[in-house]
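Below is one structure, written out as structure tokens; comments come after it.
Moving on to subunit A:
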Amino acid sequence: MVDSVFIGLSIITVGSAILSLESRELLYGGIALAISMLGIAGYFIILDAPFVAMFQIAVYVGAVAVLIIFTVMLVRAPNTVTKKETRKRKIAGILLGLGFLVMAGSILGNSTVTQLKFNENAPVFDVQAIGKGLLTYYSPVLIVLALTLASAVIGALALARREDIEERNEPTN
Partner candidate 1 sequence: MNTATGYIKALQSGTKHVVMKRFTFRYPQEKLKFVGDGYQFDPKKGVGIAGIRGRHILFHDKCTGCQLCAIACEGIAEAITMVKVDEQWKQNKKSIMPQIDYGKCVFCGLCVDACPFYALYMTDDFELSSYTKSHLIYTPAQLAVKPKYDGEVEIKIGKRGAYHGR
Partner candidate 2 sequence: MGSLTPDFRFGNFVGSIVWLVFVVLALVTLLILPIIFFVLFYVPLPEVDGEVLTPYLFFSMMVDPSRTLPVVQFFIHTDLFRAAIFPGFGFAALIAAATIFIERKLLAKMQLRVGPLYAGKVEGIFQLLADGLKLLTKEIIVPSGSDKPIFWLAPIMFVSTAAAVVALIPVADGWVVADVSVGLIAAFAILGFFPLIALLFSWSSNSKYPFIGGLRALHQMIAFEIPFFLSALPVVILSSSLNLTEIARSQNLFMNIFILPINAFVFFISSLAELERIPFDLPEAESEIVAGWLTETTGMLYGLIQLGSYLKLYALAGLFVVLFLGGWSGPQIFPPELIPGAHDSNLPLLQMLALDGLYNPVTVNSIFWFMIKTIIVILLMLIIRGINPRIRIDILLHTGWYKLIVLTFINLFIVLMLIYGGVIGPGGLISIR
Partner candidate 3 sequence: MDKNSTKTTQENEISLKEEDSNYPLSNTLLTSINSNFGDNAKIVYKKEYRSKIMVKPENLVETALFLRNNHGFDHVESASGTDYPADNEIELNYHLGSYSNIDYYPYIVILSTRVNRDDPKSNSLINIFPSVEYHERETYEMLGVYFLGHPRNERFILPEDWADIPPLRKDFRIKGR
């Protein structure tokens, strides 16, 4: 049962990952990326990490995908299959990708990792365990992370802000 779900998820994830890079329209690429993220969330659910899966959906589909699609609509790229994408570069890219795949795959296949098995009886970590970890040992990291996020949002706002509009709007308010 799980295996068929796994194969289906794999097809969806890898297929839409390829589509997100190769689709003709950038918007479809964005949608495909969101579907790929959903597929990854599906893997998380299979791996007994529902909290992370929901977090993934909320962040990637609810925020990142919206941001990306919004940017795609905003920049209105004329034609996304750019002329500068030469054949040589493409072949090199495919070779590089395949090379990495073969190399890492063969290393993985010959390593002892293949002998590792999931422990069926291992305890499943629920939200409490994660929360405890976040708030005790990793609490400084959490704070730093919060600061990072805040500064990133502020930075993005500062970057995308338009000065001319701000100046004009202030007197009317």
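Selection rule, in plain terms: all candidates are chains of the complex that A comes from, given by their letters.
Going forward, contacts are C-beta pairs under 8 Å (C-beta built on N, C-alpha and C of every residue); 3 or more make two chains touch, one makes a residue touch a chain; residues count from 1.
Everything numeric in this text was worked out from a predicted model, so none of it was measured.
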{"item": "Chain touching subunit A (counting every copy) in this complex, out of 1, 2 or 3", "value": "2"}
{"item": "Residues of subunit A that touch candidate 2 when the two form their complex", "value": "27, 31, 34, 50-51, 54-55, 57-58, 61-63, 65-66, 69-70, 73, 126-127"}
